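Left out: one protein chain. Kept in place: all the others.
Take a look at subunit A:
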């Protein structure tokens, strides 16, 4: 039921072509996926051409660029590796993000079948499918990522706010205070002289 409010009569009605051009988001239930398909081996080729320079031949990442594969089972480690395989909850996000925002610097240049192929290759790189796997709009929602159930809704009100409310300590709050860690030891802060534009 549309909300009945007085309107200003501003703007104009969006045309179907315009909505189709901009509304490309894909939801976890597959809503928004275009018709198409791509297999792992095609994806390997497209990935090599379009993605590997930053993300590595095996989606393992180059230098400081994001790793898309690996890290399985590391989320509770000291230094978790968060990738599509180890962390992302929904495959829809991978399709949607690659389609809309990759390659970095040349976004929205991929055809739907290329995106299906790249996503199939990312699944393969994460050891989640075999090399003969074909991803299509019809098989898409059959894929469930490993960390699908790894997320909870914000629970800070219960777990934090309820504890940290009230009149705080003002005097004799601790016996002793010691410095336990110093930023100067790491010495990773930029030197202000170097990037001071006006000096």
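What we mean here is this: contacts are C-beta pairs under 8 Å (C-beta built on N, C-alpha and C of every residue); 3 or more make two chains touch, one makes a residue touch a chain; residues count from 1.
Please note the rule applied: contacts and distances are computed from a predicted model.
For the chain that is left out, the UniProt protein name among "Electron transfer flavoprotein subunit alpha", "Na(+)/H(+) antiporter subunit F1", "Sulfur dehydrogenase subunit SoxC" or "Cytochrome d ubiquinol oxidase subunit II" is "Sulfur dehydrogenase subunit SoxC".
Which of A:14, A:48 or A:144 touches the hidden chain is settled by the complete complex: it is A:14. Listed here are the subunit A residues that touch the chain not shown: 1-5, 7-8, 10-14, 18-19, 22-23, 25-29, 54, 63-66, 75-76, 78-80, 82, 87-90, 92-93, 96-97, 100-101, 104-105, 107-108, 150-156, 159-161, 163-166, 168-174, 176-184, 186, 188-190, 192, 195-199.
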